[in-house]
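Report on one structure; see the data block that follows.
All protein chains of the complex are present and in place, except for one that has been dropped.
Each chain gets a letter, A, B and C, in the order it is written, and its residues are counted from 1.
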Amino acid sequence: MDLSLTDQQEMLKQAVDDFVSRDAPIETLIELQQTERGFSDEMWRTAGELGWLGMLIPEEYGGSNTGYTDAGVVFEALGKGPVPGPFFSTVLAGEIIKELGDDAQKENYLTRIANGSLIATLAMAEPDYQWGNAGVQLAPNEEGDDYILNGEKSFVYDGHAADLIITAIRTGSDDNDISLLLVDTSIPGVSARKLEGFTSSESSVTFENARVPKSALLGEVNAVAEGLHVALMRATPLLCAYKVGGAQAVFDLSVQYSRDRVQFGRPIGRFQFVQNHIVQLVIHLDSARWTTYEALWKMDTGRQTEAAIHLAKAVTSDGYRHACDYGHEVHAGTGVVREYGLTLYTRQSRSLFHALGEPRYHRRQLAKLMPTLQLDDE
Amino acid sequence: MDLSLTDQQEMLKQAVDDFVSRDAPIETLIELQQTERGFSDEMWRTAGELGWLGMLIPEEYGGSNTGYTDAGVVFEALGKGPVPGPFFSTVLAGEIIKELGDDAQKENYLTRIANGSLIATLAMAEPDYQWGNAGVQLAPNEEGDDYILNGEKSFVYDGHAADLIITAIRTGSDDNDISLLLVDTSIPGVSARKLEGFTSSESSVTFENARVPKSALLGEVNAVAEGLHVALMRATPLLCAYKVGGAQAVFDLSVQYSRDRVQFGRPIGRFQFVQNHIVQLVIHLDSARWTTYEALWKMDTGRQTEAAIHLAKAVTSDGYRHACDYGHEVHAGTGVVREYGLTLYTRQSRSLFHALGEPRYHRRQLAKLMPTLQLDDE
Amino acid sequence: MDFAPSYTPEQEAFRKEVRSWLDDHAPVIEGDQDSPENYAKFRQLGRDLGQRGWLRPTAPVEYGGGGMGFEETVVLYEEMSRRDLSIPPYYDSGGWLGGASILVWGSDEQKQSLLPPIFKGDVVTWQLLTGPEAGSDLAGTQTDAVRDGDDYIVNGEKIYVGGSNGVDMLWTLTRTDPEGERHKNLSWFMIPADLPGITIRPMDLLGDGGEGVGSGVKNTVYFDNVRVPAERLVGGENNGWQVATTHLELEHGAGGSVSRNLWFSRALEWARARQLNGRPLVEDSDAQDRLVEIYEKTEIQRLFGIRNFWMNRTHQSMTYEGPQSSYFRKLSGLDITTALHELFGPYALTNDEITDFSEGALDAYQRSAIVALHPGGTADVQKVLMARRIGMGRSEAERYKAGKTVE
Partner (left out) sequence: MDFAPSYTPEQEAFRKEVRSWLDDHAPVIEGDQDSPENYAKFRQLGRDLGQRGWLRPTAPVEYGGGGMGFEETVVLYEEMSRRDLSIPPYYDSGGWLGGASILVWGSDEQKQSLLPPIFKGDVVTWQLLTGPEAGSDLAGTQTDAVRDGDDYIVNGEKIYVGGSNGVDMLWTLTRTDPEGERHKNLSWFMIPADLPGITIRPMDLLGDGGEGVGSGVKNTVYFDNVRVPAERLVGGENNGWQVATTHLELEHGAGGSVSRNLWFSRALEWARARQLNGRPLVEDSDAQDRLVEIYEKTEIQRLFGIRNFWMNRTHQSMTYEGPQSSYFRKLSGLDITTALHELFGPYALTNDEITDFSEGALDAYQRSAIVALHPGGTADVQKVLMARRIGMGRSEAERYKAGKTVE
């Protein structure tokens, strides 16, 4: 038993922290949020150069394959920024290709993901939104060796920036009868628009007579559900780690503000009402942190992970949201001033709340495990 | 619009309050809790004499028929005591008989309920507990003009004290194929034992070759589900009112304790952590109060009541429980000393939590109304 | 008890009058409620109502109010609500609150000169309460007013003020005796917004560019040696805290409301209209559970609002009820946004013109529910008030009695 980071992980954490304080201070991130793309290509390149995108990719494809916990450490530090960018989307795409791709696809895509030269994402949901395979209704027409796509994918994270969109299509009537296409976004008929609002990087991707060769199939027709599930589950704790980083930053900001802000002649952190907000905040933070790292550890050590991952996702989604709510209670008016920076986190706590399934979805998956769940020590 | 009590209601409230402070002070109630029956026959008689049991019974059967809100005022004041006794059980039985009884049954039973000479209750649930008609599995054998009962009814409030137990029996295979028998507890083969624990007046009632004449049927065979539902719904807000009274008492105790108890040189009510408990408590109290009284008002004025009653029951069950939890946080160790009295309420907040269906049950009923719910002002 | 108003034939006749008047005057609101076009319509409705005294139905007739009784007022509210409108001081909360204080504390001249424009809807007034250093601690304001001949010279800065549609009058609390005893060193002024030395600059708040729907455009107001005529001092020098107490009470929810929080009916309507797996979303058991959560919160809000409305209008003694209602509304707002998010998924966040079925309303609410935690006193301030008024930890002698009711 050892809950500390390894030396390697401490170095990784330090590297991301240094990067954030040097290249991505909060003022820069506030400005970035106003831009068209919403993130910095330079930051993205740096991440690629420093190897942060290849940590789950085998060495033969240029990755370092150092494991989930290492990657989690990086994602936590990025989330603490919070550094925006298609980091998670691309790593998730890599996991899917690792699971379902043939050798040529792996060679082609994983190599470029590992070195940061490819931005990729997954497109599942559609305007009639629901998370999961049942929500995939976009059915292609077939013409010779091509699929012709017409329709829309909604709430695609980083769709507007992606070079590659792994697009789920309906190819049969059973919920799980879906297939995946590796769609190069430069082909005619594919366009994306960013969805505005209290979102982070969600886009709507439209297909108008987009012609995709069948050779772009990732995995077999109607036989990808299991591989996709595995990849989604494996990637989930990294998203959780990103949220843990955000919640940690909100905690740090709130504690500092409780010291600096004086009202009624005392720092507000001396008032028990304010203390209560921070007490609840740190419970959410630590619940998110430890459920996430236990899930990562279970993945790295080949243990049963299903319950742990669902738990981590439900707890971190709720936890980040509540952490921000408590942060706002501590900060009152100051917290909603954009230049202060708290709302960068609040926005992500909302935007990532439903990503890969809202808390209710994961609790229902957990619920379904109850008849057969085994505790580790039984 | 007028949210004050009528003069008549103020008098009723005053009468019960006077009775409580004179005959049922907290010390007396703590002693009563230790007794075999758990309540005082003398208090019961007084309630009958003062007409508190006949407020929903038509004048032709000796009642005053003054309406649900009036009865709610009495139940709130009893709950504030908290005066233990088969008040609610008996009034509920009266509602069922009013709804389903023939003239002779009404004459026989309602008259005695109104004057306090009959203790009655309803037995639905069984050892395989669930609330609702599906939980009724006790099936009788028929012998000529009699039913022979063998089996057990569980969690029957006041079953050990009742003269009459309206017993639900299974007489068909559909969930709603149940019938009701007016079982005189003095007949051979009927026995009850009080269920010990953190209960109030729950009993287990055992039938061993108990012979009940078919003339004791209340309503027709397999045709009582609707009438029973109506009676249960009508009675529910009175139980809610009893809980509102309890929550009010816990609030009053907690505020007083916040003034009297000194720690760290100040009354504890000056600490915001303690204030927070009382703030949350009074929100639960007022939520319970106003959902309950609106439901009562809707019943008295012939409005749509279904959503209001389910809401009131869910809110008061949760509210009373939470009110007690917060009360315990305010009182710390003092609150769990039996002679202080707070635990009288805590016990009832638990014992009545699931009575007539736990909060989850009522929220599910409310949920099922969503497709067709009409708001009053639409 | 009676949770619904009951009416005399005269009142029912009044209802007919209101209905018929609204047939002619009620604006048609489409799309974003907060658009400049819709603002102009609401503003016009306010002026039209003001002409009849219906803008401030219970205020005295001599100052431009309606002089109406309790049940008549309810009729008016109900008829507005039936058209998804409300009595429009929502765009003039400064006038609603400031007017209430002037009615209590103003001299006869002040009432005659300041109230009619407010009550008739001719002016828009902003309240200026929060300073950079003094948020919850209102009495700690560092905006100063120094007497100079017939004027006061005002210097300072107030934040989180007003909106984006212009203003005529500003009222604020200033320090007139910096060394004086706390709560006894403040004065309350009603200030024309166009005086030299006043600068108004929009703040950049939660939202994309500060102008986001529902993010609540707010301003910083700077006073740089602003010369305010002494006749604009209301309630006397160093009596400002008393004056403010009158409107703070109202702002803390003591006024109550007979209208519903619309989020339940909106959510219900959308859940009935949208589909999930080929069936209406409202038939999904999880969706129903989320609707019940929202129903519960909004019903309790409504009941607290009715209680306060009735207590206020019938002059019952009120203590903790105002801040309780305000606190509950603030906190349940957050819970409702979460339930809506689980109910409608990512649609809760976007105002995308093409796919969003709520016309931006859901997105706006996710943000405004956070912003709404703070104005009119933070959620914590509401708890402080409740604690004081319930008398937690206070002896009989020192118990604060807030029995005074306000308009």
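In the analysis below, a residue touches a chain if its C-beta (ideal position, glycine included) is under 8 Å from a C-beta of that chain, and two chains touch if they have at least 3 such contacts.
Keep in mind the model is a prediction, meaning the values are calculated, not measured.
Asker: Considering the complete complex, which visible chains touch the unshown chain?
Answerer: A, B
Asker: Any idea which of A:V16, A:V315 or A:L344 touches the chain not displayed?
Answerer: In the full complex, the listed residue that touches the missing chain is A:V315.
Asker: Just one of B:S117, B:N209 or B:Q263 touches the chain that is missing; which is it?
Answerer: Of these options, the touching residue for the absent chain is B:Q263.
Asker: What is the set of subunit B residues that contact the non-displayed chain in the whole complex?
Answerer: Residue positions of subunit B that touch the missing chain: 33-34, 125, 127-131, 134, 152, 154-155, 193, 195-199, 202, 204, 262-264, 271, 273-274, 321, 325, 328-329, 332-334, 336-339, 343, 346, 350-351, 353-354, 358-360, 364.
Asker: Determine and list the subunit A residues touching the chain excluded from the picture.
Answerer: 1-6, 69, 255, 258-259, 266-272, 274-276, 278-279, 282-283, 286-287, 290-291, 293-294, 296-298, 301, 307, 311, 314-315, 363, 366-368, 370-371, 373, 375, 377-378
Throughout what follows, only the chains that are shown with their structure count from here on.
Asker: Name the chain with the Cα centroid closest to the overall protein Cα centroid.
Answerer: Taking the mean of C-alpha atoms per chain, the most central one is C.
Asker: Distance-wise, how many Å sit between the C-alpha centres of subunit A and subunit B, to the nearest whole number?
Answerer: 50
Asker: Between subunit B and subunit C, what distance separates the C-alpha centroids? Give it in angstrom.
Answerer: Their C-alpha centroids are separated by 41 Å.
Asker: Could you tell me which residues belong to subunit B and also touch two or more other chains?
Answerer: 271-272, 275-276
Asker: At least two other chains touched by the same residue of subunit C: list those residues.
Answerer: Residues 383-384 of subunit C touch two or more partner chains.
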